[in-house]
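Here's the structure we're looking at; comments come further down.
Excluded from the complex is one protein chain; the other protein chains are retained at their positions.
Labels run A and B following the written order; every chain starts at residue 1.
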């Protein structure tokens, strides 16, 4: 069992009367890779800046290994930050950038040289020590920024959307590299991003934030497969929301739900259920099966869009009540039923047990969720 | 801004900056306002009671004449600067970018050169037996040397010579921002050259014109050394009056009142400049 390294309790922050963080509690474990995920304005960057010490909370405390850091200035915190646009000092060489933090600690010259060399070797930039930042590519600058932050051996590394300025391919490379570094160094990483794919692929745990409140905290798998609410379900990946109504609760921990007139049996969810109660049935596009129109199972509709994506074939299907269904099927040339043409009638179904049930939320939340569509 | 800053450094900076500006900008300006409503005193410069005599004195026909003449010369200076500078700035944007930098450099060299020396150089040219007269006579254009020095014209020439770059630079800035596609769009929509000039170019360059006017008109009323060197005793500027009142006649209230009139003129021009910028959707500075 990992121990708590950083513990945030009851943190609140307002800017000009606007609440950015609202009594937030969060425990960050020693050695984990935790990601703060959310749309812009959700408070994730503010949260990171509170940890770094660039902002002070209006209320609440920040404890690091039991020590109160709430009002400690950034230079006295044993945490370091990798900034969004790297924030490399333009007038210093790569070496001097990385050495800066050690010079501030007044380390002996020889030790500085050795540790900087090590840090640069770790990010494979030994030969670039004499260069100035503007002579490096974006990816190289990124690695200098990482070296500069880890050379101080912080207890925790804060990364503020560090990959957002890189192109897609480089971003993938750096994701792998960051994971490797985190494993090798054993430092806790707190990673901020708005990219859910990045969050899912890199993290041990993901914190989904919205309006300064934690929506869900869990492993990537939990967040993706068992979203806690409508917001998380929508923000993390594509989802089909089918309107359901509980027909009856069965004795054997299952319920029967009416979806598009089909009676399906689902596992009983962990929220209270009663007969006649409406709920959301969530299905990821890859859980949808597209069947021939004469199949016994499924709901009738017709194909309105087909997008070939290489490994998958994505379709949009309009049901008769004009609900849009996204389906993502793995490509299989041998399957004769696979290739539907536009406008062709089909039936839509899914494998029972792959669904996820959510209760109805407040009218505002429902309206907001519908707006996204 | 982050709320985390070490207080002593920040406090020291703010105290220094505020102290300097309050003591050497705000206080002196308030003093001038105060001086303008006090009474002249030969012993201690100023004394009570408060009154508006100084402003009334500005209306004295003798001074009014000087002011109007100064205003006339300043206005002529501004107009000539505008007439030379507007096409100049336009032409400047038509040459290659590399050459533009060189030409701008050549334009600001005089700005970095002592203005007294440049005024004096004009005197070399304009004197009765000076180079210009000599040249014109040897070319047979004139028989007798012309009287050019110590005239109204000489003062205006001197002011134009000193202030032209201040007209050109803001104009160049607006012409540089003027996008070619706007002109093409105007032609495309059926406007001829004149219509494009009136409806597109003029409104878009107006802030530059006003900035230039502001930078030329006011100094053109204050640069007292130009008439001193080129103009003789008849072609005085407001600046000469203020200087005489302060340094020679010791009539501080009157000098202060005259300078407040100048300041108000500046405020008015700044207001107009702001307005013109807002009209084309830029934030006034």
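The rule we apply is simple: contacts are C-beta pairs under 8 Å (C-beta built on N, C-alpha and C of every residue); 3 or more make two chains touch, one makes a residue touch a chain.
Criterion: contacts and distances are computed from a predicted model.
Participant: I notice the complex is incomplete. Of the names "SoxAX cytochrome complex subunit A", "Spermidine/putrescine transport system permease protein PotC", "Tungsten formylmethanofuran dehydrogenase" or "Thiamine ABC transporter substrate binding subunit", which is the UniProt protein name for the chain that's not shown?
Facilitator: Cross-referencing UniProt, the chain left out corresponds to "Spermidine/putrescine transport system permease protein PotC".
Participant: Going by the touch rule given at the top, which residues of chain A touch the chain that is not shown?
Facilitator: Given the touch definition above, chain A has residues 52-54, 73-76, 79-81, 83-85, 87-91, 100-101, 104-105, 134, 148-149, 152 touching the missing chain.
Participant: Residue by residue, what part of chain B touches the chain that was omitted?
Facilitator: 1-2, 4-6, 9-10, 13-14, 16-18, 20-21, 23-29, 31-32, 35, 45, 84, 87-88, 90-92, 94-95, 103, 105-110, 112-125, 127, 129-131, 134, 161, 164, 214, 218-219, 221-225, 228-229, 239, 242-243, 246-247, 252, 255-256, 259, 262-263, 266, 270, 285
The rule is simple: only the chains that are shown with their structure count from here on.
Participant: Go ahead and note the Å separation of the Cα centroids belonging to chain A and chain B.
Facilitator: 60
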